[in-house]
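With one protein chain held back, the other chains of the complex are shown just where they sit.
Chain lettering (A and B) follows the sequence in which the chains are written, and residue indices restart at 1 in each chain.
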Amino acid sequence: MFASIVSYGLAVGAVYALIGITYNVMFSASRVFSFTAGMLGMLGGVLGALFINKMGMNAVLAFVLVMAAGAVLGVITEILTVRPVLKSIEQHLYVLSTLAFALMVQQVTAIEWGTEAQPFPVLIPIDPNSALGLVDQKFWLPVLACIVTIVGLELLYRKTLIGRAFLAIAEDSYAARALGLPETRLRLASYAIAGVIGALAGFTGAQMLLAYFGNQAILNFYGFVPVALGGMGSNRGAVIGGIALGLFQQAANFLVGGIFASVAVFAVFIVVLLLRPEGLAGAATARRV
Amino acid sequence: MTDAASPMSTAKAPGGLLGRLEGSWSWIALGLIGLLLPLLDDSYFGVIAQRAYIYWILSAGLNLVVGYAGQIAIGWVAMLTLGAYTTAALAAGRVGGVEWHPYLALIAGGAMGAVFGVIVGLPALRLRTFYFAMTTLGFATIVTQVALAWKDVTGGGVGTPGPVFPWPFEPGWGFYYFCFILAALATWITANIGSSRYGRALVAIRDAEVAAEASGIAKPKLLILIFLLAGGLGGIAGGLFSSLQSYITPDAFTFEMSVLFFIGILIGGRGSILGPALGTIILTVLPEFAAPLVQWSTFLYAALLLVIVLVIPGGIADLLDYKNRRPLTQHREIVPRPELLSRILGAKGEPSAIRLANIALYFGGVRAIDGLDLEIRSGEVHGLIGPNGSGKTTTLNVISGYYRPNTGTMKLNGTDLPFDKPHTRANYRIARTFQTPRLVGAASVLENVMIGGTAHGHGTFAESMLSLPRHHRDEKQLKDAAMQVLATVGLESLAAVRADRLQHSELRFMEIARALMLRPAFLLLDEPAAGLSAEEIRRLGALIKAISREGTGVLLVEHHADLIFDICDRVTVLNLGKTLAAGTPAEIRSHREVVSAYLGA
Partner (left out) sequence: MPTSAPRSRTHEPLLEVSGLSAGYGKIGVLNGIDFTVGPGEVVALLGPNGAGKSTLLKAISGLLPRTGRVTFAGQDMSKADPGDTVRAGLVHVVEGHRVFTQLSVIDNVMLAGYGLPREKRTAQVEEALAFFPDIAAKRHDRAVTLSGGQQQMLAVAQGLVRRPRLLMLDEPSAGLSPVLVDRVLAAVARLREGGTAVLLVEQLIEKALAASDRVYALARGSIVLEASTGEGDLPNRLERAYFGQDAHAPLA
């Protein structure tokens, strides 16, 4: 059962980490948190099940389509709910606009797809008796996705000019704009990337989490905890936080049962935030006056 | 604050109980409908109406949290859950084997809500908006899960019956009137708070936090009171809910419900009581009359929220605000009347002084202030000038308590002024203005200025809540003082106008008016002339000079050399955080080093 805790913990932790990275990528591009991170994760699973199980597509095609859908939803988030409120003096409207949009999507899913959790197909046909079949793919798929994402982002940020443009905007969007960088287009691209990452989290995690509209709320919260603990914008923090959260949750689940595990996670979340509002790795707040 | 609780309306509306609710006709209409509904003897309408009353009781409290204080508490359904289960479990005797009387159980439900309201609300004091919203969501989930798991008390997934209230509030029309009365009470209480200095203080915290602090408003205490009240109301609503439903299970308390409350308030408009009431009623009643829509109701609410946020952030209240759409006169002049100052500032006290000694403040490796001595004396205008980055505004921020220096002392007549506590300055009658005007855009000019006098009120929160005489005396005094101050700075004709409709120069004078409400012994002005025309600067100068002649010590941080040389008694020149020169304006003007520093060499 130790193995079970570790494998579930790592796998679900990887999903949380990826959602945390989704939050972070959107935040770095716009200095705004969006309620659509969980939505993307949920849709990764639901759309995948829809394409493969209900529409009979093969896994690869479905994967591509789901990633594309994630990108599109990311773009819609930016255009519809973030860009219009960035200019406003009313600082916190983005919380409401992204919440509203995410809720709309969740409701459509609940109505059209149903409120029951539906099974997600096995993606890669592997003989369970072979060497590769030792560990169930529902465990290593999310972990692999997480690794690929991190490596991919690193390559993007370090090796491509556009990646460095993302970093520039995240650090100082005013200077980036003055330099002539196309801020709006780059922000759109960031949101598209975030959409893909969120969808990836949901798609690879769905064998565990199933295709369930309620995953949105779950992932919204548990995907945010790594961000809060690891510091806003810090992907490294999100990964560490996510994995730690996943393992802690599974261990608590096993030791004291589901309800107390949730309470424990929530308590840790609150306590850490109250002690260090900027997260364990975050920076101090800016001047107010 | 646009309508229902605006104190301006008390001038016109009938006095007494209904006096402070503008849109009184709307409330009277609602009240009549509520009173007379039982005559229809349709139990279906009755149930819908009871549900609307119950939701409104919770929303009235949440309105203070979300609408007035601006805290995005999305997961507030948790209070309903807590109240419902507390009342039901106690009344059914599931706790300690004793069956509580329903009324006591209801009060206990309210108490539970109040306690947890504070617990959930406390993080709001430390956390960013999105983080706080998330914690309320997490809390709501936890509560539901506890309800599922704690079978002994809550009945777990199977649920538990709700209490049955005895005559005269028995199920049916009796209980209907019970909910109606409590809803009316909730409206009255929250409207009282909304139109009191507490309501204004909440809105100030929401929209202009630093200005609120400078006016002496202590955020923690006020927010805790509001969360207490809102939680209590939510808990009572929960208790009533458990009775109405007659049987509750955890899945009755959905996230969608939280959204409904929240959206009702935002659709109605922040800073209003009537708007959210209408919003909540509409959202409760609508699905009943559009049966095919029931399934899509949450979707439609969310879509409506999105539209509101993008198109009319002010909600219904803004749409109904006809007063503030009347055009204003185009070319308005600000004509201050300094001769009125003596009435406001009162008798000159003993001469006093603020003395800074050897203040140093480092930001990282940068020495923003590097060993500064400064003295501000009563009855003097002391100018503080210097190139960009010389530390002028930083010094002002240290004096007004927003920054803690690394070394040095700051004393007012020998007593140390506390660092890092800006909201205490009001007690010392040290007032200030800001480099960019901080205001509550949605409130009237008069209300904005009244915020400045919050610290001088005597009535307690409870007295405001219950509309007791001392609260009214406070309000009258505050309002009179604010009108006087507005007349002094020359803005009284704009008293009822929404502050965000004012020109920039008028806002600068409004800030001074707000500062004068403290009857300041010391007034700290941060670049008040920026953006003013030459004539306005002259009038500003005359006003400042007159203020100092009444005995107030003025610190004037400025770029406009002419204003400085015109009205200052003494001038200190800063450069790179250190005093470059200090003396009379004439001495400074011909001081070679000063001129060089300004012109660069």
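Quick notes on this structure:
In this text, a contact is a pair of C-beta atoms (placed from the backbone, for glycine too) under 8 Å apart; a residue touches a chain by one contact, two chains touch by 3 or more.
Since the structure is predicted, the reported quantities are computational estimates derived from the model, not experimental observations.
One chain is not depicted; across the entire complex it touches A, B. Although one chain is not drawn, the whole complex shows that of B:Leu507, B:Ile547 or B:Val571 it is B:Leu507 that touches it.
Only one residue from A:Leu86, A:Leu179 or A:Ala267 touches the chain missing from this view: A:Leu179.
Here the missing chain is touched by one residue of B:Tyr177, B:Tyr362 or B:Phe565, and it is B:Phe565. Although one chain is not drawn, its touching partners on chain B can still be listed: residues 387-389, 436, 503-504, 507, 527, 530-531, 559-562, 565, 586, 589-590, 592, 595, 598-601.
Counting over the whole complex, chain A has residues 161, 164-165, 167-168, 171-172, 174-182 touching the chain that is not drawn.
The rule is simple: only the chains that are shown with their structure count from here on.
Spacing of chain A relative to chain B, judged by their CA centroids, is 35 angstrom. Residue ranges of chain A in contact with chain B, taken from their complex: 33, 80-81, 84-85, 88-93, 95-97, 99-101, 103-104, 107-108, 111, 217, 220-221, 224, 228, 257-259, 262-263, 266, 269-270, 273-274, 277, 288-289. Contact residues of chain B toward chain A in the complex are 70, 72, 74, 123, 126-131, 133-135, 137-139, 141-142, 145-146, 148-149, 209-210, 255, 259, 266, 295-296, 298-299, 301-303, 305-306, 309-310, 313, 393, 397, 402-403, 434, 441.
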